[in-house]
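Before we start, here is the structure in question, set down as structure tokens.
Removed: one protein chain of the complex. Kept in place: all other protein chains.
Chain nomenclature is as follows: A, B and C, assigned in order of appearance, with residue numbering initiated at 1 for each chain independently.
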Amino acid sequence: MAAKTTAPSTHSRKRAEIVHFVFLTSALFVFWFILSGKTEARYLIIGFVTALAITVAARPLLILPPDQGRPYWLSLWDLPWPRVALYIPWLIWQIIVANIQMAMIILHPKLPVDPKVVQFRKHISHPVGRLALANSITLTPGTITLDLEEDGYTIHCLQGGFAGGVVAEDGEGVMPAKVGAVFGVEPVSTTRQD
Amino acid sequence: MYYVFLALAVGLVILSVIVFFGRVIPGPSVFDRLTGILVIGTNAIIFLLLLGAMDERLGMYVDMSMAYAAIGFITLLVLGKYFERKGDVDR
Amino acid sequence: MRKSFGSIILNVAFRHLTPFLMLYGVYVLVHGHYGPGGGFQAGALLGLAVVLVQMVQGTRAEWRIGVSGGIILACLGALIYLAIGLAPFIWGGNFLDYGVLPIAATPAEARALGILGIETGVTMGVMGVIIVMFDLLTRDNGEREE
Partner (left out) sequence: MTYLAVFFLVAGFFFILVGTVGVLRLPDFFTRMHAVGKCDTLGMLLCLIGLMIYEGASLVSLKLLYIWVFLLMANPTATHVFCRAALKCGLKPWTRMEGQG
């Protein structure tokens, strides 16, 4: 499958590699400092060396398989952070709504469940976007992601009515549209995954 | 007042885990039983954190619960893979 | 662990979780004498991180250690443990008596370093054993180590 985005040149890939390296090392080092909380030189040095070593070791993990085009960096650095930051409060609100609905169904004496499996398709180029969409579906009203193949999502709905959140009669549901708007618009330096 | 509440909360977590055995023991398929690991795992994290808050040593207990969360997550995945391959759900 | 496992969701999630899991394992190892844990927990965490990678990616895993590699790692860990444990004999100490080792200025420092070395040995041993166990457990039917 060809990459949707324009393939970056060797030069920009080198640059992306360096940015990724620095970003992951500093993220790990900050994580170490939060964990350890010690400012003695010995612990800071051990932390820095460990962060560096893990970044080097984890380097192949964060490259997507090169069999479909060239390798791309799968880094948290790439995310469209401003839009993600706007998305998260909305997601949390949806989770709260979902849980109140779940509580009402579960505590209802008649247990009004009517499960149903639906499928829909949605293309999101960024892998983290797919993760976000699938996990958002799992966390929000009455739906769980059962399977995800290529672009096809299989959703288990607790009640038929809940399917409206992800698949609408005309066009796409609220959730895929929202996640697609967050992740899909900007061409990010990632390709499709096998 | 806070400590009374924390003690109550610890009691509630233990109650929740005990009630959950009502699903783990009869559970028709093996996956129903595995949900027990998921739920009891999350409850155990909360349990450890509440004990830490009661003990005024939350820092130490946070470390423990983090290790527990990580190990529980991976163990769950390994079990899921094992049973997916085996393919018999009525054990 | 030949076939890969999980869908794209797991495949994306584990890539971001693994480095932090490894770092947490090293933290538990280094700060073992301040909080809970130490060698065994650190070994479990590091080993499970490798198991996660092998399990999700199958044969194409980047960190493929496998059964023989795990056994070598475990033996190496035991060797380190024994070497550091027996080293004090040379300077006239007891087994695991690191205070006499000439590796630091004060006996207390030497003891701290010795404990770190011992814990590293334990970590490697546990890590190797866990990798071997999970590799055998999640192996497909009739599959053999080549």
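Simple rule for what comes next: a residue touches a chain if its C-beta (ideal position, glycine included) is under 8 Å from a C-beta of that chain, and two chains touch if they have at least 3 such contacts.
In this text the structure is predicted, and so the values were computed from the model without any measurement.
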| item | value |
| --- | --- |
| For the chain not depicted, the shown chains it touches | A, B, C |
| Touching residue (missing chain; options A:98, A:124 or A:175) | A:98 |
| Chain A residues touching the omitted chain (full complex) | 31, 34-35, 37, 95-96, 98-99, 102-103, 106-107, 111, 113-117, 131, 134-135, 138-139, 142, 144-148, 154, 156, 158 |
| Absent chain, residues of chain B that touch it | 1-2, 5, 9, 12-13, 16, 19-20, 22-23, 29, 31-32, 34-35, 38-39, 42-43, 45-46, 49-50, 53, 58-59, 62-63, 65-66, 69-70, 73, 76-77, 80-81, 83-84, 87-89 |
| Touching residues on chain C - with respect to the absent chain | 6-7, 9-10, 13, 16-17 |
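By our rule, only the chains that are shown with their structure count from here on.
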| item | value |
| --- | --- |
| Distance between the centres, which are taken as Cα means, of chain B and chain A, whole angstrom | 25 |
| CA centroid of chain A to CA centroid of chain C, Å | 30 |
| Junction residues of chain C - those touching two or more other chains | 24 |
| Shared interface positions of chain B, touching two or more other chains | 63 |
| Footprint of chain C on chain B - complex, ascending | 59-60, 63-64, 66-67, 70-71, 74-75, 77-78, 81-82, 84-85 |
| Of all residues in chain C, those that touch chain A in their complex | 7-9, 11-13, 15-16, 18-20, 22-24, 26-27, 30-31, 53, 60, 62-63 |
| Residue numbers on chain C that touch chain B, as the complex places them | 5-6, 10, 21, 24, 28, 35-37, 41, 44-45, 48-49, 51-52, 55-56, 134, 137-138, 140-141 |
